[in-house]
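Here the complex is missing one protein chain, while the rest keep their positions.
== chain A ==
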Amino acid sequence: MLYLHYLGTYFLMIAEMFKKPTKWSVMKQLILKEIDDLIIGSLGIVAFISFFVGGVVTIQTALNIDNPLIPKNLVGFATRQSIILEFAPTFMSIIMAGKVGSFITSSIGTMRVTEQIDALEVMGINSLNYLVFPKFISLMLYPFVISISMFLGILGGLAACVYGGYASMGDYIEGVQLDFTPFHMAYAFIKTLIFAFILATVPSYHGYYMKGGALEVGKASTTSFVWTSVVIIVLNYLLTQLLLS
């Protein structure tokens, strides 16, 4: 019953977020700031993780198909599939739930406990629109982050493959281009956009509706990370079943 109540509040929050929009001149600044914090600020860690995990995926694949009958280009093919289908959209989003999500929860939560949200409301400002909407808009650039993750993951695979001597560069690149299904790209970006929405709204919900003081802000960030990850994993399952099978 309680969960139903939370779910209802969550959807009401989303509806409220689009009402009574903040003045555009102010909103523009807020969106730019969020793009800087949430998107640009994440590029470094995304690039780092993608490159090295891409490399590891390649090494693991190469080591596990060590059979002369299997063509060498399979390494590139397998790396591409795992990076594009799952690693970049889903697992990067879980990492972002930790980075971006807890940042959103703690910054909104701090505003809640120090009465800054009350101050906005008292002035007659729709605080949900003011705080959550710019995060939602800036995270619409999230597919851009994921594209970079895909590219660097595959590049990391190439580097590991050539450096470790598992296959030649030519074989790897041939594998990456093998049997390319454009719909897989669409599937990956549909997921990404939906996860972006989750990344913007679930952590905001946990920050906005929290009660208590500084200690609870920390707790809310943790809960927010758990729930964002759970929602992403469950939606990932449902979307995969829906779109690919």
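Here is the rule we go by: a contact is a pair of C-beta atoms (placed from the backbone, for glycine too) under 8 Å apart; a residue touches a chain by one contact, two chains touch by 3 or more; residues count from 1.
One rule holds in what follows: contacts and distances are computed from a predicted model.
Of the candidates "Tryptophan synthase beta chain", "Lactate utilization protein B", "Metal-dependent transcriptional regulator" or "ABC transporter ATP-binding protein", the chain left out of this view carries the UniProt protein name "ABC transporter ATP-binding protein". Listed residues A:122, A:169, A:226 or A:242: the one in touch with the omitted chain is A:122. By the touch rule set out above, chain A reaches the unshown chain at residues 20, 22-23, 25-26, 110-111, 114-116, 118-119, 121-126.
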